[in-house]
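The complex appears here without one of its protein chains, the remainder shown in place.
Labels run A and B following the written order; every chain starts at residue 1.
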Amino acid sequence: MWLLQRVTAAFLVVVLAFHFFLLHFYHHAFEITLMGTQTRMQDVGYFATMWLFLVTATFHGVNGVYNALVNQGISGTPKTAVKAILGLAGLLLVAQGTRVALYMNGFLA
Amino acid sequence: MSTQVPETETEAETEAEPAGESHQERRMADKAARREYRESEKKAEAELRAAEESVHLKVFRYDPEVEDKQEPRFDDFYVPYTKGMTVLDALMYARDHYDSSLTFRHSCRQAVCGSDAMFVNGRQRLCCKTQLSEMAEPVRIEPLPHQDVVKDLVVDMEHFYDQMHAVEPYFQSEDVPTEEQRQSRENREKIKMSTRCIWCGACMSSCNIAAGDNEYLGPAAINKAYRFYMDEREDEEELKEHRLRILEQEHGVWRCQTQFSCTEVCPKDIPLTEHIQELKREAVKNNLKFW
Partner (left out) sequence: MSQSYNRGLVEDFGRWKEFSAGMWAWIFHKFTGWVLVGYLFTHIAVLSTAIPAQQGEMVTNSAGEQVDVYTNTLTLLESTFVVRLLEVGLLAVAVFHILNGIRLLLVDLGIGLESQDKTFYASLVLTGAIVIASVPTFMAGIGGA
């Protein structure tokens, strides 16, 4: 888990920087249209990167929150509950994100 | 242990068996003690006037067994300053001249026994190793944070000792060595810093995570484990595995968030965070080996 958190961190550093540059400096955020998003998403490489971005970010974020709570000294039933809720939230986020992405590239209509 | 403990014990004894000595004798003894005390106070006043400099101490006071000390408060003491005086020296002066009930632990006075770690001016420090001249006035002296206060500056160290013992700080090779066990110079250098721990508890008290998570082993215990894990004289694979298993529990090395608080307060300059990080990497390597 610890190692995974570091590996995802390293990956996220690169992709997040890329994401920011692309959508704020290259394309301006206020000029985003459905057309543009669709065009980008149709590129398999971009789509794959964005999907990986989603999964790693979710893992890194959810695991980070979990660790923060463990550091506060949580244990027993609340801990199990937190684990379940965070896991569920993470899964839902990935599912919804994937659905959105698939709509965006026109795979689902 | 505190020098005050025997005194409180004798007090308790006199209360428990009043028939032991006659009423008059006891009154005489009390009177003599009071006289002696008044004299030492007078002497202190004279010394204070004679001294070129004096130091203002604000000392935390609390005693659950004495009615007017149940509410924590700070007492002020003015101590004549002499060159080279440490915080511990000042505390001892205050105890000997102003208030004999002022309680704190001290023993060797040379940073070896590790009994006088306290919270001085907002930081965990070893009082006998802290020069008064380096402290801003008033010098605030409090017991170590995140530990139960027993009385005044004395905290309950039991939990700290439990964590220290949890990492099994002893060699446990099964076979009795037939000849002298030699250690290479390189290995000695490797564990040198980790062997310097004096169990003062400053690191544990400074650690944010240990404050929140009671089960966390804490920097001192992990450093202790490092000292044995890295020692080449205990080289059985199973033992190394065993030590790692203790360390990589949920409340072991993974709880360290590299805040460096422990490393900064350690009076023996042990690179605690570095040692914890090294053990984390060892644990990762070990787990990858299994996959």
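In this text, contacts are C-beta pairs under 8 Å (C-beta built on N, C-alpha and C of every residue); 3 or more make two chains touch, one makes a residue touch a chain.
These numbers were taken from a predicted model, which means no experiment stands behind them.
Peer 1: Pick from B:Arg123, B:His165, B:Lys192 or B:Arg233: which residue touches the chain that isn't shown?
Peer 2: Checking each option in B:Arg123, B:His165, B:Lys192 or B:Arg233, the one touching the absent chain turns out to be B:Arg123.
Peer 1: Quick one: which of B:Ser22, B:Gln183 or B:Asn208 touches the chain that's been left out?
Peer 2: Reading the full complex, the residue touching the unseen chain is B:Asn208.
Peer 1: Among B:Ser133, B:Ser173, B:Gln259 or B:Asn287, choose the residue that contacts the chain missing from this document, as touch is defined above.
Peer 2: With B:Ser133, B:Ser173, B:Gln259 or B:Asn287 as choices, the missing chain is touched by B:Gln259.
Peer 1: Write the list of subunit B residues that the hidden chain touches.
Peer 2: 60, 62, 72, 74, 122-123, 142, 145-149, 159, 208, 210-214, 257-261, 264, 271, 273-274, 277-278, 280-281
Peer 1: With the missing chain put back, which residues of subunit A would touch it? List them for me.
Peer 2: These residues of subunit A touch the chain that is not shown: 6, 9-10, 12-13, 16-17, 20, 24-25, 28-35, 37, 54, 57-58, 61-62, 64-65, 68, 73, 89, 93, 96-97, 99-100, 103-104, 106, 108-109.
Convention: only the chains that are shown with their structure count from here on.
Peer 1: Cα centroid separation between subunit A and subunit B, in whole Å?
Peer 2: Result: the chain centres lie 46 Å from each other.
Peer 1: With touch defined as at the start, can you tell me which subunit A residues reach subunit B in the complex?
Peer 2: Subunit A reaches subunit B through residues 1-3, 70-73, 75.
Peer 1: Quick one: in the complex, what on subunit B touches subunit A?
Peer 2: Residues in contact with subunit A: 209, 212-215, 250, 254-255, 257, 280, 284, 287-288.
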